[in-house]
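Sharing a structure below in structure tokens format, with a few things to ask.
Shown here is a partial selection of chains from the complex, left in place.
By written order: A and B. Residues from 1 in each chain.
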Amino acid sequence: MWTDGKTDMQDAGRKRASSTGRVIKSLMALNGDMAHLDKYMQDKWFVLQLAVWALRGVTRVILANNPLSGAVMLLALYWASPWQGLLGTLGVLTATLVAVILGQDSAEVWGGLHGFNGMLVSLLMGAFNSAGDWYLWLMLPVCLGSATSVFFFSGLSPVLDRWDLPVAVFPFNMVIVLYFLCTGPDNPHFPHHLAVPPSSAPPNVTALSAAQVLQGIPLGVGQIFACGSLGPSLLILAGLCLYSPLQAVHALLGSAVGTLAGLSMSVRHECLYTGLSGFNGALGCMAVGGLFFTFSWRTHLLAIACAFLSAFVDIALSNLLGSIGLPACSWAATLSATLMLLLRGSLSTYRIPLARVKAPERNLCSRSRWEAGSTVERDSTDV
Amino acid sequence: MWTDGKTDMQDAGRKRASSTGRVIKSLMALNGDMAHLDKYMQDKWFVLQLAVWALRGVTRVILANNPLSGAVMLLALYWASPWQGLLGTLGVLTATLVAVILGQDSAEVWGGLHGFNGMLVSLLMGAFNSAGDWYLWLMLPVCLGSATSVFFFSGLSPVLDRWDLPVAVFPFNMVIVLYFLCTGPDNPHFPHHLAVPPSSAPPNVTALSAAQVLQGIPLGVGQIFACGSLGPSLLILAGLCLYSPLQAVHALLGSAVGTLAGLSMSVRHECLYTGLSGFNGALGCMAVGGLFFTFSWRTHLLAIACAFLSAFVDIALSNLLGSIGLPACSWAATLSATLMLLLRGSLSTYRIPLARVKAPERNLCSRSRWEAGSTVERDSTDV
């Protein structure tokens, strides 16, 4: 792109163009998957490497993969609650270390694939803990739960690989449900709040506040990290934007769709206001819109459909699990996105093989390239 | 069969025989799978084609595949309740259209495989709706639910294909459970009745009426379409008989077995009288007896075993799901038949590969043919 114009430009223009290009290139090097960083980090200290893997793991929670975004999101978590930030950091580090010890595939460890489930387990343990912040004993189940999530990840992958499906957040959802079931609400060491089903009585008597519902949409993005404050949620969204603006748009769109679904089923106002109605929609929308499918108007419609499905399934599962006090976590989005990835028919031609999934914007470019049969795999930052 | 006797028959006898043969042939052309119709319909209007696909879809509900039977069964549904008939029609048409739009495999669409789950979703939504008949808003979830069933069908098929298993009514069962969980009993827009577990208190105090129990057996066939009136149930049975008499016999046998299982577990009398005890047995019995297995005395015994298993599993699941107010639908029969299809050992030699499954009577003929290694696939109506 930058070399085509070489011959018919003047020297000065060329210099200017090339310097602008260099700036854009450096900016582009910071968004997307930052795959070039892996090469650069190969001979660095283990602690530095671990930090990068963990930061990638932080972004994997929200279907991104960029250590810089990860730093931004971690900052947002510490801003929202230093205790939650600490637990999340502990979880992602423990899980990544356990994966290294268990000798998991190094490409997976480098990509942060083993850390994000541990992080989510830790964040949810902290969010539902009823013993108050800075209850240090909680670090014990946080470490154990994060470590367990690595076993689940490693065990589920050969099963899901058969259909080229990602393991996604299945391990997190399983481990956290088992943890809540195991401890129960009255556990003397690790008590936790009970989740309330979204359709539960008493019925909504107060009028719905449109402003608060609108505020629930960005909060839905934050709720992916179990974070319910507006400022940190917006910072998380900014971090996501750094990885891929398309992904950020889909996150907001999905959260809006989820809120709409919640409105249609007249769930408790609290669910709408806190963004709990929206986050499954956001996850479902992001997974289909651009990440695992090449972006086009057809997959865009599919992403909206997936967001609706995720949101309605979330209400259904929240009612089911809520009746025994369990949160539905992100079961709905995970199951819905998995279903979409399994779809046959003309839409499956847009599906990107798991090994080739990159940031949505790169997917668009790389797809045309590998579809054209180009066997030369150029550096993905060299667009 | 009709051509073997050619040389040693007189002219007159030949003519008579051939005219009788023609009549039998035309009659035979109306039962079974009517595969010849597909060729005939290829260049007709889309609306006509859609009608045939939808009518095939109607019969798929009861494991048949014949547009004429479908018309008879739809008539029975309109007879039982015009509102239910309308919902069923809407469901099967929506699902088939969505499958066309999603670019699903045309052979599957032509065979009505995408319509029947949508139809069942619509019928159950109507049957459990507590807002009364002709509550037109119900058409919205009916359309959405039917469309969702296509996604589930398409998504489940690559998973089940690995073991050459049919998707069957898994999509219907999943969608309807999610719908009931999502709306809940007190939903302001789409309220629905709660299902009552079959073994629930108070215990049966009144004497059991043998006549009503016997009446429950044909009603069990009607309950496959969520239809609880005797006349329409018999008409549905007649439609099934048009497709395959063997299938109709197995349906009644299975329903009787299911009723017997219900008696042995002393379920509520209402379950026996309305045929709710029998319909899972009927489905299980039909699937194994002749359809997915070649008919023989061994598979006949297996069909009875499958009917018993379906019926007992149905009581178990109805007790489980009924405790939170959900109906067990046809989970039991679907799971039991799937288990039977997975069986190893000497019985698995009777198993018909999914791609070769036809009407039970044709299965008997075609099996001997493809087992004999005949590579020429003759027209299946030309027996």
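By definition in this document, a contact is a pair of C-beta atoms (placed from the backbone, for glycine too) under 8 Å apart; a residue touches a chain by one contact, two chains touch by 3 or more.
In this text, all values refer to a predicted model and were calculated from it rather than measured experimentally.
Here 2 of the identical protein chains are placed; the entire complex in the file holds 3 of them.
Everything that follows uses one rule, which is that only the chains that are shown with their structure count from here on.
Centre to centre, using the average C-alpha position, subunit A and subunit B are separated by 41 Å.
Those residues of subunit A whose C-beta lies close enough to touch subunit B in the complex are 162-163, 199, 201, 203, 264-266, 305, 309, 312-313, 315-317, 319-320, 323, 338-340, 342-347. The touching residues of subunit B, when paired with subunit A in their complex, are 99, 102-105, 148, 151-152, 154-159, 162, 177-179, 181-184, 186-189, 324.
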